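Right, one structure below, let's go through it.
Only one protein chain is missing from this complex, and each of the others stays in its spot.
So, chain A:
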Amino acid sequence: MGHSDGEHQLEGDDLSADDASWSDGVWSEDDDEGSGSGSGSGSGSGSDADSDEAAAEESDSSEDEVAPRNTVGDVPLEWYKEEEHIGYDIDGRKIKKRDREGRIEAYLKNADDAKNWRKIYDEYNDEEVQITKEEAKIISRLLKGKTPHGNVDPYPDYVDWFEYEDKGHPLSSAPEPKRRFVPSKWEQKKVVKLVRAIRNGWIKFDKPKEENNLYLLWGDETDTAENKRHGLSYIPAPKPNLPGHEESYNPSVEFIPTQEEIDSYQLMYEEDRPKFIPKRFECLRSVPAYEKALREGFDRCLDLYLCPRTRKKRINIDPESLKPKLPSKKDLRPYPKTCYLEFKGHMGPVTSISVEITGQWLASGSCDGTIRVWEVETGRCAKVWNVGGDVRRIAWNPLPERPILAAIVGHDLLLINAEVGSEEVQMRAKELLKIDEMAPQDNTDGKKPAVRWMKHEKLDGITLIHHKAVSNVEWHFKGDYFTTVVPSGDTRAVLLHQLTKKHSHHPFRKLPGLPVAATFHPTQKMFFVATKKFVQVYDLQKAQLVKKLESGFREISSISIHPGGDNVIVGSKDGKLCWFDTDLSTRPYKALKIHSKDITNVTFHRKYPLFASSSEDCTAYVCHGMVYSDLNQNPLIVPLEILRGHSSSDGRGVLDCKFHPKQPWLFTAGADSVIRLYCD
């Protein structure tokens, strides 16, 4: 930008230079004009300022217009002293020096021309310039020390713009008082005072720096009240860990990790990685300075002032002391401990077993489609029925004079004569299982009936055809009624059947959730229904809900009632077992986490204070569960034994467990198609 500006400037100069060059010939005219104006000004000395100004402007502009012909700029002209030219014109041509006039010629000229004194030689452009009259006048005025223009008034009249005539405070024109020029007496007195104070040492400059004076800070320590720390309770910072063997400069070899171990640290998480890797030095002189010394000191400082502190109770106890004090197992005898007999014969997993009330016979149902009856004492298989379908559940009628088996085969319930006992008994059972060929259809509203009683031709029994698959069957202790559970959401989920009348009904309203199991109270007219999360207790006589037990489990799998009737155990599919004392609360009295997999069945012994649970993890637990008649004393529960022996097949373990009705024996049915009898 600046450069281009300069160029423009140059152009302007050129133009004016051109003007000057061709106006060279009109010197005289210019002269005349100047003289004219000069005469004008001279004649009218008292003319108005306007015309004067215009003239001044004109002269200024004309002065500006005259541009130098030479373009060399402001350089010393002696550089061109030796040359023939004095510089260059705008076109770059050399400007030749004119011939020097001789002295004589100059003299002659001076003599000839009267105006010659007004001519001035311009060295720069190598030409002679004639000064106008006016210019000459200005020069002469300047020489005299006057203002260049004649019409400037140097002493105008004073106009007093500030009026103070009528104002209250006139500007004082009083002279400065003397005291302003004389040193103060009072100051001097003060100084004298200070000097004296300094001399006498009353004022001290540069106090001696305070040394950290040490003294006996903790003096007499007998006064305990003084020696107490004020404020909040002080929590001392934990001390840094003391170094172990591995931090030694020369640890024994076993503390030094191998290279592989050191490499394996890289795979660990940053937090888990050991902070310190032991290293061994042969001698003390080769131990280097510890490079992290400052860093660790700093970290400790940070810990001290930044870490929140709390008091944490750290228990330092023997883990054994956490275990509850239990009575000795020896005092709780008898209970099943060892496997005494194995009942082999089934070809598939034994899903369910049931012991006859006398304890002589054992019935079992299996996935291979057979029901077997075994003699308990010998392990002999007394009977086999091929029912043609998975047997899910089997239950023996609790009356000894009614050797009838209820079995869930496929979707339906099958009642058959077990064909054990005396002839008379068998005859009576046969009698009971007789049914009219086609039971009258009392349901005429087109809805499928909940249950149909049908005669089973082949096995000479009765089939109860349910509207949906049956999952559970349980007899009443008097042997006439029995209940079946159909896991459905409607009112027909739990059914009650009467054997003698061949009649079924569904007395319950809709249940909260799917029912899993149902069972009768062992002595009273009560009924328990286990849904997936709750156990509902109904009074059958009043036909109303009495209690609702909350297990807190996700899914209940089985339920068993204590022979006394007030205590219930419930097994769940997450391997937990809980004991309800219905008199105490609707929440579990005790929950035992004993199995790692689903509990398949739980059962109470009828006589002994025992209960057992079987689970898919191939174990069965036997526990002592004593219920006292004293209401103030809570039941005593002691786990006694873990029974093992079944092997896992297809991910399933023990599928059922039942106690012998009279002896402290436990039968377990396994998925490995074996039934085991555990005895004391």
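Quick notes on this one:
Simple rule for what comes next: a contact is a pair of C-beta atoms (placed from the backbone, for glycine too) under 8 Å apart; a residue touches a chain by one contact, two chains touch by 3 or more; residues count from 1.
Rule of thumb we're sticking to: contacts and distances are computed from a predicted model.
The chain that is not shown carries the UniProt protein name "Pescadillo homolog", picked from "Pescadillo homolog", "alanine transaminase", "Phospholipid-transporting ATPase" or "Glutamyl-tRNA(Gln) amidotransferase subunit B, mitochondrial".
Residue-wise, the contact with the chain that is not shown comes from A:Tyr215, picked out of A:Phe181, A:Tyr215 or A:Tyr269. Of the candidate positions A:Leu302, A:Met427 or A:Ala469, contact with the unshown chain belongs to A:Leu302.
Checked against the hidden chain, the listed residues A:Arg180, A:Arg199, A:Arg285 or A:Lys542 yield one contact partner: A:Arg285. Touch with the chain that is not drawn comes from one residue among A:Lys228, A:Lys313 or A:Lys330, which is A:Lys228. Mapped onto chain A, the footprint of the missing chain covers residues 206-207, 210, 212, 214-218, 221, 226-232, 234-237, 239-240, 242-245, 247-258, 278-279, 281-285, 287-298, 300-302, 304-310, 315, 319, 322-324, 326, 590, 592-594, 621, 637-642, 644.
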